[in-house]
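Quick one: the structure is below, and I'll ask about it shortly.
Note that this complex is displayed minus one protein chain, with the remaining chains in position.
By written order: A and B. Residues from 1 in each chain.
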Amino acid sequence: MLSEAISGLTQVFQPLPLALMLLGVAIGFLVGILPGLGGAVTLALMLPFTFDMQPVEAFAFLLGMWVVTSTTGDITSVLFGVPGEATSAATVLDGHPMTKRGEGGRALGAVLFSSALGAVFGALVLALAIPVIRPVVLAFAPPEFFALTMLGLTFVVALSGKHLLKGFIMAAFGLLIALVGLDPQEGTQRYTFEQLYLWDGIGIVPLVVGLFGGAEVLQLMLSKRSIASADGGATPEASLSGVGQGIRDVLRHWPLVIRSSAIGTGVGIVPGLGGSVAQFMAYGAAQQSSKTPEMFGKGAVEGVIASGAVNNAKDSGSLIPTIGFGIPGGAGSAVLLSAFLIVGLNPGEEMLTTSLDVTFSMIWVTVLANFIAVAAAFFVLKPLTRLTFISGPLLVPFLLLLLALGAYTASNSFADVLVMIVAAIVGVVCIRYDWPRVPFLLAVVLGSLAERYLFLSYSLFGWDWLTRPIVLGIGAVMLLAIVGPVVRRARARSRAEKRPEQSGVSA
Amino acid sequence: MNTALPYRRSLRTLVALGLGAGVLSGCSSDSEPAASGGSGDCSSLEGETITIVVPYEPGGGYDSYTRLVAPYIEEEIGATIAVQNQPGAGGLLALNSLLAEDADGTTLAIMNGVGAGGSSIAGAEGANFSLDDFTYIGRVASDPSLLVTSATGPYQTFEDVVAADEFRWGSTGPGAEDYVTSSLISAVFDIPGEVVTGFPGSGETELAVVQGSIDGMSGNLTSRRGAVEDDTQTPVLVVGEERPDWLPEDVPTVAELETTEEQSELLDAHLALIELGRPFVGPPGMDEAAMSCLRTAMAAAMENPELVTESQEQERELAFLPGDELEGLVQDLMDAPPAYSELLATLY
């Protein structure tokens, strides 16, 4: 196995694959910055160019492009509050507030560096998983997927902040939105209002772009100031000098990086869950374990680190079922699967035996491309950070166009733009009246999956699915995830009761 | 009923036709471009932008086929071709809106024969078109299905499947190709069983087959190749005209099965639907000159040796059928026995 690992590396370090990887990284870099235009779409557009390539060349090009989009998607999230990808929404929550108070450099340093570490972690897991890849994939069936979606939903508790009741309402609202469309078992139309557009449900990309980006742009229009606050002595130079601090933050919070990467890789393996779920699971977990959970959503560097690491770790995770069985773990790896066929590789046993060196070259590419992208990003950090210090109205037309395009490219329909506008209204109302947005989004993402997998679990296994070992294990983790914060709340409350005036009506 | 089928595949596989693999009547052709529209005067389209709408997300089979073929047609016509993805309502949205497009040849779409055609025949909600509404340019690929079972399960041949006490299919949901084909086979061969619906995609369905938690599924023939060669899925029946050479000889096609007349009527109609495959279609009543230009150009493009090589490299098998023959096929489908559309109506 070691010799294949080395052979994979030397195959990547040939002039042509290396050049193609750089080209891929460059394309992915730009595409990641454009909101809406996701990695999967770009892969599909670039697929025809790989027809004449050798396997290693093709994967250097495609993988290089793909893994980079999740890194650069975080950049717009941090700087403008407009997620570059649906998977970069969690980065907005803390990254953007940091930018506003003049710490954009620190936030970017943290998110980029933790992205790189996350990628390395994911690649390491992928490499180590090779001997057991097939049994691991086979151990996950709808009951396990369902348990994972439920685990994801328990993070509603953590992500609701102080407003638990509001959090639950928003989560129920999100689940309701997830129900729009044809029902998965019988094709009944639910809440579709006779609109064909709604048959496939509400698109996640327009929703994310509106929910997070819309509010930021409106705020910029209202205040007419620059994004980063000029008072308090924040300057572009001061902000940029924070990059180093961001990197140190990441090193200081290394257990967080590992845990978030592990969540990313784990969720990535599961077909169908994907990055939009993983980011919030990692974010919620980071908040739960933080010493200052109340700072989350207001610019906690831990939130930025978690969402950076999880994003890049999940890519390697979703390659695991693709390589092992030819079953894609997400939209991006589904397109990569066609690339396998184009270059004449059969995913499955072959990738783990005779073509093992190609598998390793893929792992090397994910690591290398990430490092190159992060290095390149540090290079353009300066001009980008400066943008947040220029006058707000200058950015407004540009950002409005980004919002519109980000939504429209989801399915090339103006209805996507309407969804984005409605989501933006929801986002603004949530912020204005202090209702939590994140449980809503989490529930939208998880809702339809939860229903599907619940019914599938029952159809396939009857009630026996409840006793499957992995399901029980995830159940135990869920219990901990719920009990933990409750205990903490209770403790905080008993502290608070020492100050009689504060004990609210709710107690 | 069983007449010879059009065969002009310059492609990788030609399996023995067997005992009249064909079911379709009336269409015989050779490799010449469709002669119908004369020489194909392209003056109205030259320099224009022709949009080919793909009713699905980028990266899927329909998308890849369209992007594969488009540059070669572009070359023939001297127009620019833009491939646009317009997903929605399982592919119906784009076809519904194609009805209202200008019929000057600048807007085309690639159609999912089984999905969209089936919905239309079944009178399903959402399909606001009849199959004979569209102008048929030519078929890019046929779309046969392969029934597979779990390699570790008790059913390793189609006879096992038919004899099963309870056979469980996996499917994404009603109206999807996998649902229609497996339900139809179940109904025709009286296989007791159920279709477990709700899988988010064919990847997850496959995983369940490999894990053995469902007994089998129906899926796109070429996409199953990897799994069949990897021995994680056992092929049991080709729901299509011919068996590719990578499948073992003992895997029958539908036509090779012994059937009663009633059964073969239903199967024939369904095979005609499958034979419709993935055609390029245009809005109703397309301008004569534009239609003949597009038909001629597509016929010539599909013969282009570079395209043929490229499609082989990608393992995307082409199966061109000229537009006028597709029209005949559609007519056959419109005349299909009522039992067929009644059966389909229960599946959408």
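By definition in this document, contacts are C-beta pairs under 8 Å (C-beta built on N, C-alpha and C of every residue); 3 or more make two chains touch, one makes a residue touch a chain.
Rule of thumb we're sticking to: contacts and distances are computed from a predicted model.
S.K.: Looking at what's absent rather than what's present, what does UniProt name the missing chain, "Biotin transport system ATP-binding protein", "Tripartite tricarboxylate transporter TctB family protein", "Sarcosine oxidase subunit delta" or "Alanine/glycine:cation symporter family protein"?
M.R.: Result for the unshown chain: "Tripartite tricarboxylate transporter TctB family protein".
S.K.: Where the complex has a chain not shown, which of A:6, A:128 or A:401 is the residue touching it?
M.R.: Once the missing chain is taken into account, the touching residue is A:401.
S.K.: Considering the complete complex, identify which of A:421, A:466 or A:482 is in touch with the unshown chain.
M.R.: Candidates A:421, A:466 or A:482; residue touching the omitted chain: A:421.
S.K.: Residues of chain A in contact with the chain that isn't shown?
M.R.: Residues 34, 37, 41, 45, 97, 100-102, 162-166, 168-169, 172-173, 175-176, 179, 183, 185-186, 188, 190-191, 215-216, 218-219, 221-225, 229, 231-232, 234, 292, 294-295, 298-299, 391, 393-394, 396-398, 400-401, 404-405, 408-409, 412, 414, 417, 421, 428-429, 431-435, 447, 451, 454-455, 489, 492-493, 495-496, 499, 501-507 of chain A touch the chain absent from view.
Following the convention adopted for this analysis, only the chains that are shown with their structure count from here on.
S.K.: Can you check how far apart chain A and chain B are, centre to centre, with Cα atoms defining each centre and the answer in Å?
M.R.: Their C-alpha centroids are separated by 36 Å.
S.K.: Help me check something: in the complex, which residues belonging to chain A touch chain B?
M.R.: Chain A residues touching chain B: 40-41, 43-45, 47-48, 51, 137-138, 140-142, 182, 184-187, 189, 196-197, 199-200, 271-272, 321, 325-328, 331, 334-335, 338, 341-342, 344, 346-350, 411-413, 449, 452, 455-456, 459-461.
S.K.: Quick one: in the complex, what on chain B touches chain A?
M.R.: 57-60, 63-64, 67-68, 84-90, 92-93, 96, 125-126, 172-175, 196-201, 203-204, 206-208, 210-211, 213-214, 225-227, 229-230, 232, 310, 313-315, 348
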